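Once you've had a glance at the structure underneath, I'll fire off some questions.
Missing here: one protein chain of the complex. Every other protein chain is in place.
Up next is subunit A:
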Amino acid sequence: MPMSSSESATALKRTVIVAIFAAVAVVLSLVEAQIPLVGVGLMPGAKLGFANIMILTCIFFLRGRDAFVLVILKTLLTAFLLGTFSSLLFSLFGSLLSFVVMFLLVKWGGGKLSVIGISIAGGLAHNTGQLFAAAIVFKSMSIFYYLPVLLITGIVTGIAVGFAVRYLIASLSKISLFEEFLG
């Protein structure tokens, strides 16, 4: 089915935005992998979740399927670049759960939660999802010992990510590329 020129222009813009966001998300993941959180006395395996900034912003501007593509791209590329391919299953499980929760809250949350609340929910879903994946692989529930600590770190990083998303959405809304995706 041939697309009208304005439709194809929109499709192209979507693709470009997803590509840019994926690149930024991968860079953010690489940067945060260099930050030794363990040294600060935090839970091993806890992450800052900076890449979530791009995913949540994408959910706001684009459709669910675009954000889904972004999640898959970011997870695969990061696994290739960091060489953490063996734990790909875990990050994928966490990222997808986090994406689904944030997507549902943005589309059907009725605006009860602000971006900050949604980002916190996404962070919590990510941590819980990873623990679930680990519990399934190890066939052991003992990993949930770390859930309370991960919930607290999830809240803290979720707040930070939420504030970043709020400013990012405000700034990007002024760029012409994002104009037609507003609202």
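One rule holds in what follows: contacts are C-beta pairs under 8 Å (C-beta built on N, C-alpha and C of every residue); 3 or more make two chains touch, one makes a residue touch a chain; residues count from 1.
Here is the rule we go by: contacts and distances are computed from a predicted model.
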Per UniProt, the name of the complex member that is left out, chosen from "VCBS repeat-containing protein", "Permease", "Sn-glycerol 3-phosphate transport system substrate-binding protein" or "NusG domain II-containing protein": "NusG domain II-containing protein"
Of A:L82, A:V100 or A:I169, the residue in touch with the unshown chain: A:L82
Contact partner of the left-out chain, one of A:A19, A:I35 or A:V137: A:V137
On subunit A, residues whose C-beta touches the chain left out of the figure: 38, 44-45, 82-87, 90, 112-114, 116-117, 120-121, 124, 134, 137-140, 142-143, 145-149, 151-152, 154-155, 159
